[in-house]
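Before I ask anything, here is the structure I am working with.
Heads up, one of the protein chains got dropped from this complex, but the rest are sitting where they should.
Entry: subunit A
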Amino acid sequence: MTQQQLGSFPGGLKLPGHKKRSTQMPIRRMPISKRLILPLQQHIGEAAVPIVEVGEKVLKGQRVARAEGHVSVCLHAPTSGVIRAIADHQVPHPSGLTAPCIMIETDGEDRWIERDPVLDFRSLSSHEIRQRVREAGIVGLGGAGFPSFIKLNPGVRHHVETLLINGAECEPYITCDDMIMRERAAGIIEGIEIMMFALRAKECVIAIEDNKPESISAMRFALTANKALSETTRIVIIPTKYPTGGEKQLIQVVTGKQVPSKGLPIDIGIVCHNPATAYAVGRAIRHGEPLLSRIVTVTGTDVTHAGNFETLFGTPIRELLEFCETKRQPDEPFIMGGPMMGYNLSGDDLPITKTSNCILVGVDDVAIASQPLPCIRCGECAAACPASLLPQQLYWYSRSKEFDKTEEYNLFDCIECGCCDYVCPSKIPLVSYFRFAKTEIMNQERERRKSDIARERHENRLARQERERLEKEERQKQRKAALAASKAAQKKAENTETESTTETAAVKEDN
């Protein structure tokens, strides 16, 4: 494996990783919960639509909800049991909102439905692979949850040069990708092969941060075992820096290229997937197993037995936390995701979903809620920004609600990585300001569009009224003209009649 020249991105942070805390034990399987809560929306796009009835018995892997619309995936019963309810339940979302969920009472038998493995994936077309990936309910397991089948379709306008497997896992504490690469490297390689085939990609780059030597050697070993694939695939070791795992940053590190602003990686011939997603694709095609569980990192200063747990979707987070033993009090908030980009949740009955990569209870160097000092324009935030933005200017304009200015300073290129917040000597919650400004701008946009439509309607109505009025006038005019004409004709007729009578009379007189 030859090391090629790596690029780098501006800014970023060297953060203490705290990863060893959760990598001391192999991946453990979380016991099946008595009750699973399956939100119908665990992905970006349209929520799935239930296709089961309350009281129905379901088997492990049985589809319980179908994809609705294009950007959507199916949902399956993670184990065998009975559908107990289809109702609203609190879901893991920063707003604490409720959403429709399927409640399954498990029977503990874990009985599989009949599976349809495809041993030779080359017998399938790209389209068939995508279809199966969609049917298997696979979404990006890195945390965003975008339906993966869409990202296996280059479309007609693009062709894919590089499949980039994002094994950076740059955020502190999270280790679920690290552990799956260590333990299931062969399965990941299997999935990569299928993805390459579906995408018709020329090459594959597996990028792993240099703080994961075990993953690197495991993946190397698995790759060497696959002679054909190892000709087009290489493992690239990248320096540990936050946020290298950001898609755009990783692309810059690995290829030196930048994704155009407001564009997608596919625009420069790159498709990015997470190693756990690749593993899921392999399982779905080669073993006919839909996505039923994921590896969840449970860690933090308040967790006694931190580690990684293969957890069925729908498992209440409370059970996972009890399993690991924490110093947490009931209903105390915890963090879903990493300490830089995650969000805090409270509520004990929240389920694990397809996007739950990490449950974090207690962090070292915690940011304390405090009154921020004014911005002293020190520029530390700009130095830390991986997108080369000027956060201090964005802050200034967000604060004063000059949203057109924030757009001028490229607010929407902010990836909300939190580097600026981290380094700010005045402890200003910059990311919160930027999120606020983004939401406000999008709301204004929506309002504008609404009012545009309303105005258009109004204008159309006025035009229609005007047209109708004109038509009416026209008709009246015509009718008048017709009337006048007919009157004239009548008169004329009368006249001719009189004339003719006169004439007749004259003739008569002549006679």
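A few comments on the model shown:
Methods note: contacts are C-beta pairs under 8 Å (C-beta built on N, C-alpha and C of every residue); 3 or more make two chains touch, one makes a residue touch a chain; residues count from 1.
Here is the rule we use: contacts and distances are computed from a predicted model.
The listed options are "Tryptophan synthase beta chain", "Cytochrome c-type biogenesis protein", "Peptide/nickel transport system permease protein" or "Ion-translocating oxidoreductase complex subunit D", and the UniProt record of the chain not shown names that protein "Ion-translocating oxidoreductase complex subunit D". Across A:61, A:191 or A:418, the residue that sits in touch with the chain not pictured is A:418.
Interface note for the absent chain: among A:88, A:365 or A:459, the touching residue is A:365. The missing chain, though absent from the display, is touched by one residue of A:103, A:129 or A:340; that residue is A:340. Within the entire complex, the positions of subunit A that touch the omitted partner chain are 9-10, 13, 15, 172, 248, 252, 258-263, 302, 327-328, 332-333, 335, 339-344, 360-363, 365-369, 371, 373-380, 382-383, 386-390, 392-393, 409-410, 413, 416, 418, 421-427, 429, 431-432, 435.
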